[in-house]
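With one protein chain held back, the other chains of the complex are shown just where they sit.
Let's turn to chain A:
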Amino acid sequence: MTKGDTTTNPETDITWEVRANSRHFHKHRQKRSFLCFRWGRYADNVVRSFKYSPLTFLPLTLYEQFQRVANLYFLLMVVMQCVPAISSIPWYTTTIPLVIVLSVRGLKDLTNDLARRRSDSQINRRPSDVLISQSFSPSQWKDVCVGDVLRIHKDQIIPADLLLLCSSEPHSLCYVETADIDGETNLKYRQALDATHTEMTSDPTEQTLAAFDGIVLCEEPNCHLYNFRGELHWRGERHPLDSEHILLRGTVLRNTDTAFGMAIYTGSDSKILRNVGRLRVKMTQIEKVLNKVVIGIVLFILLMALLLAVGSGVFQGRVSSQIEVLSALTRGNSPIYTAFLTFWSYVILLSPAMPMSLYITFEMIHVLHSLFIGWDVEMRGGVERSIPAQARNTSLNEELGQVGHLLSDKTGTLTQNRLLFRQCCIAGDIYGDASISAEESQTLDLSWNPFSCGGLYLSDQRLVDKLRGQQCTQSRQFLTTLALCHTVMTEWKNGAPVYQAASPDEEALVGAARELGWVFISRTRDSLTVSELGLKRHYQLLTLLDFTSQRRRMSVLVREPEGGLKLYCKGADIVILERLQKDCPHLESTERALDLFAQSSLRTLCIAERTVSEAKWEEWSKTMAQAVMTTRNRDDMLERLHDDMERDLKLLGVTAIEDRLQDEVPETISMLRQAGLKVWVLTGDKKETVVNIGYACRLLDPDTRLLEGDELRQLLQSPDPEITFSKGKETELWCVDMERAGEKSALVLTGPELAEFDARPEWGARFMSLAGLCQSVLCCRVTPGQKADVVTLVRKNTTSIIMAIGDGANDVNMIKTAHIGVGLAGVEGGQAVQNADYTLAKFSFLQRLLLVHGRWSYRRIAVFLRYFLYKTCSFALVHIWFGFFNGFSAQSLYENWFIILYTVFYTAMPVECLGIFEQDVSAECSLSWPELYKVGQRQELFNTWLLAATLLHAFYTSLVLFFMPLGVFYNSALDYQTMAVTVSIALLFSATIEVKRVGGHGTDIILLTRHWTKWSVAAMCVSFGLFFVCTPITHSPKLFEKSPVDYYFPGVSQNAFPNPVVWFTALLTAWTAVLPSFTIHTLNIILTNPDKHRVHITKHGPVELQKSGFRRGDCHRRSSYAMSQGRGIGRLITSGASHRSTAPPVDRRGTLGENVTLAGQTQSDDALKNIPEIGSSK
């Protein structure tokens, strides 16, 4: 999504024209592109998320790869080594590795791209019914064209953004599930225009649909999921359209047999794809630093080569011109030309400071780390642990150890999206125990109830006894309320009622009532049928006062079979408690129960009832009828009327619903918080649920204060929110501990508020500085595009690494935008997984992924890179100093074979072991000391300064490596080749000593120890031994006789190895070279707090969740009534619009729905028949 899209003024012109059933018109204007030319207007319905085509693969992949400075540099080296005048090593020694590096990367990208192609074509080949020339013919998604009329069947995914024309349901309603778009699993309804509905349902044939010739004029394609503006021009009339009439691509048709729609936006124009975001190449922080360092090193090499070249020019002019034996060798070349050649020779000679093997090893270590993630049995999830964690992007591992912000989706990620009725309080008595997890709680014996289908996680025999004992009226009333006061619809499948609710909470409540014997059987426009402990009762529905987010309650007024009028009400505790009659019994105990439920992070609803007198009802309904007629202040009046009815309530009890979290989510979040991560929640869901989940998963502490709405706006408007914020804290009472006050608050931001950020760019920075003070941020009602915007906001205003985790298509953009995207596997669609860098089976595996694998990876790679640069730089820079003693002639101080084998054989294995096996502390320690993770967040192991220190150390080492032997060899009878061997041994010594030490370098934290596995010890011995094996081989007379030019050191090791001076020199040189780093290391050890040593010794228990008790008075009860946003669907119920076959098939009373479908005939039907009936009063 581009910035331009979000800033689009909603008042944009209505310029997008779609003509129904005219393929011809649209096909001509289809978007096409050739090379960089694009034309046409309407996109086709084909998804193309791949990057490469056969033509563009090579140039694109090369372009991408040469964005790495190092690759460009290696290319330069390759080119230079093809020039004979300056080349010192055969051309293939660098060309072949470079080609391998490039092709391995390219192939990796290609396979990823092919996988994307496959998944694209899978989507593109999904079936869809398109109306072509008077009849619906089965075709595929990719064939859908703008203006086509489509037929969507139940449970089908909608292939394009459609204008709903009509559906099989009454009033052309239809229900869609938008889980993939906003993460909400509750159903949303869409309704066709009256005009199209009446025309097409009266004669619902293909002919009528084919004859439809309306023209839709609407906005240009945009990314606003919840907005749509347009109008339908049909038969000379203009019908305004809004988002209620639109079925979005990616949503699923539910509860509706068929729906007919006309495609308005297809393919890349559709709203969901506009929200998907671009695929971008991710580069880790370390790679960026490394890139900078590579540039630095290359510049340094060039500068040094230049200086040495100047030196060689001067030397030729001043010194060698006097020496006949030397001047003759220049063959009459001018000093400047010699200098020019020397420059390039020195560039080649110094280039091993930045070897290609660094990148090859780097890549190899990355791949191994990724494999480790996949191999970890403790990160396998799913059935029988069949789903391993997977690193789809193998080059981001070290960044897992540096994550500062975790941006998480809610539904499916933190929560299972299962709502369970766990506890209730009736007449002051609490039933059920939420401290036992739902899975472990005993199931009640509900065999007496023929309608029981399981799914009740409240196990308290007392309640059942009370209900069946017929004594306790209050508990019976309580369940009656649950069974009556809702907007749920039933559908009969296999003789059991299946509830369809707009809100999962309601479904849970009605389901619980069913299990306990109060079975909601069916509803019509004006009646409800409930089987109460097997006794069927019909209630007449007089009125339904629906839920809104302001009212936070809903009520039904019913006439009981006995004739009495009852108002049943449920709602948020604050709202209900202030409407209770005076001296309501059990108030105090109920409030205690509310606190208790809130402590266990359950969502509570208060249940109340009121007996209404006939007179009151008549008066009220009269006023109501009048109020509906008026136009002025209608809403206010209605509000007053509702208020008038919902008063003097009698409190029945409280329900407590658990929004089931994924496994170990609170533990994980509390651990991540201890590790210094800021966990944010971004969701399309509404505020109340998010806040509740925030508390439930320990993201917010019980006494955390929420900053939201106007308060937040005020803070953002003040020029310096941090100061205002701290001032505000001082004056307020909730702040107990001044310093921790900031940590005790959280920001709540909604989508519309986030949209304002575009207009006020300064808010972003202010918001982030506020967020930095707070413990968390909750973003609700945000679109997928906005989720990505939040990621961008954080990216822009902080330097920390952002990880996004999600499971659905709505998280894809966020996952792509974040530094690291994690997808949760095992969820339908797998869109998030396809686009993620890592896939996990469970949220709780983040613990291991970040704290163990990430921390290790970061540490290993940081140490590896630092050590690698140290060993190569100190190796190559020696030539600078030698230049002063050989007339700046680019004479190498090493044997050629040593140069080649040094990085490949002699020093490669220990550093690889370091990069693979290094563990400063064990996995258990990492998990029990999450604070250790902060090292990565602060970039303590790999930053420019540390690298500069490393390079300085390498510089110093190169000085020592040359000048120590110089002191020994100066004015002695020892020759050049002996010196070459001496320096090689010294270098090898210091590099090997350094690799043993490097583990704890540069940090003042606990990390003092090195991990010595048998592998690393073996690797050290082997590579060290290799030197003493390979050197005599390359120095052997046999090889010399074969090729005197290649093996030009015959007998050197034979003469040098027995010479004690060589060894004493090498030992001294090596120790002097590593002395500074050893000293710093030792000082670190001495100055480190001895307490920290204990990390290694003591074994910690698992991280405990702090169960801080609630303080009475300041507690935040989290009563929330989860409904889809805005209004409920009560309006549709009372208007009868949605009524179809909600009655059981045996009910032939005819009062219920006209279209009785004869569904399954099972034993339950018999059970139903046996229910004695009590007739309704009418």
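Criterion: a residue touches a chain if its C-beta (ideal position, glycine included) is under 8 Å from a C-beta of that chain, and two chains touch if they have at least 3 such contacts; residues count from 1.
Throughout what follows, contacts and distances are computed from a predicted model.
Colleague: Among "Cell cycle control protein", "Annexin", "Phosphatidylinositol-glycan biosynthesis class F protein" or "Proteasome subunit beta", go ahead and choose the protein name stored in UniProt for the chain not displayed.
Modeller: UniProt protein name of the non-displayed chain: "Cell cycle control protein".
Colleague: Among A:38, A:280, A:582 or A:1014, exactly one should touch the missing chain; which is it?
Modeller: Residue touching the chain left out of view: A:1014.
Colleague: Among A:55, A:629, A:759 or A:1045, single out the residue that touches the unshown chain.
Modeller: Among A:55, A:629, A:759 or A:1045, only A:1045 touches the chain that is not shown.
Colleague: Using the definition of touch stated at the top, determine which of A:923, A:959 or A:1030 touches the missing chain.
Modeller: Answer from the full complex: A:923 touches the omitted chain.
Colleague: Kindly state which of the options A:67, A:437 or A:1079 is in contact with the chain not pictured.
Modeller: Only one listed residue reaches the unshown chain, and that is A:1079.
Colleague: Per the definition of touch given earlier, which of A:76, A:281, A:319 or A:1022 contacts the omitted chain?
Modeller: A:319
Colleague: I need the residue numbers on chain A that touch the omitted chain, in ascending order.
Modeller: 118-119, 122, 319-320, 322-326, 328-331, 372, 374-377, 386-388, 390, 825-826, 830, 833-834, 856, 882, 885-887, 889-891, 917, 919, 923, 964, 966-980, 1000, 1008-1015, 1037, 1040-1041, 1044-1045, 1048, 1050-1051, 1054-1055, 1059-1061, 1064-1065, 1068, 1071-1072, 1075, 1078-1079, 1082-1083, 1085-1087, 1090, 1093, 1096-1097
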